[in-house]
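A single structure is presented below for examination.
Presenting chain A:
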Amino acid sequence: MADEVTVYALSTCPWCRKTKQWFADSKIEFEAIDVDTLPDSQQDEVADKAYALSGGRRFPVVVINGEVIVGFNPEKFLEHLQGAGW
Partner candidate 1 sequence: MSGPRWVPTIDDAKVRDGACVPVYPKGVGVLLVRVDGKLHAVANKCVHMACPLEGGKLEGATLTCPCHDWRFDVRSGEFLDAPELRIATFATKVEDGKVLVELKGA
Partner candidate 2 sequence: MGTAERKESLRYLYDKVVDPLGFKFTPDAALAEELLEQEVKLEQDLGAPYCPCQMRSRVRGEDMRIVCPCIPFHRAHFDKMKRCWCGLFVHKDVTDPDSLPQFPPDEE
């Protein structure tokens, strides 16, 4: 079964960049959303979703198969990934 991964990020945040890079390098498909560059009409809604998931305003917020990991933390990413090879 393929893992379902969403990365909520800020365009200004190096750890968000490293998180996306880590998933790309690991050949895991993911959806990435830069909250700060969304058009105003969508920003509040998406940001609120990320805050509700993470309990704060820190990024990145990574959702792997429904589990939320806040911060760049490959060990935790691996714990929650079930796809082939892990």
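We take it that contacts are C-beta pairs under 8 Å (C-beta built on N, C-alpha and C of every residue); 3 or more make two chains touch, one makes a residue touch a chain; residues count from 1.
Keep in mind how these were chosen: all candidates are chains of the complex that A comes from, given by their letters.
For clarity, every value in this text was computed on a predicted model and none was experimentally measured.
> Given that all of 1 or 2 sit in the same complex as chain A, name the one that actually touches it.
So the chain touching chain A in this assembly is 2.
> Residue numbers of chain A touching candidate 2 in their complex, please.
10, 12-16, 35-36, 47, 50, 54-59, 70-73, 75
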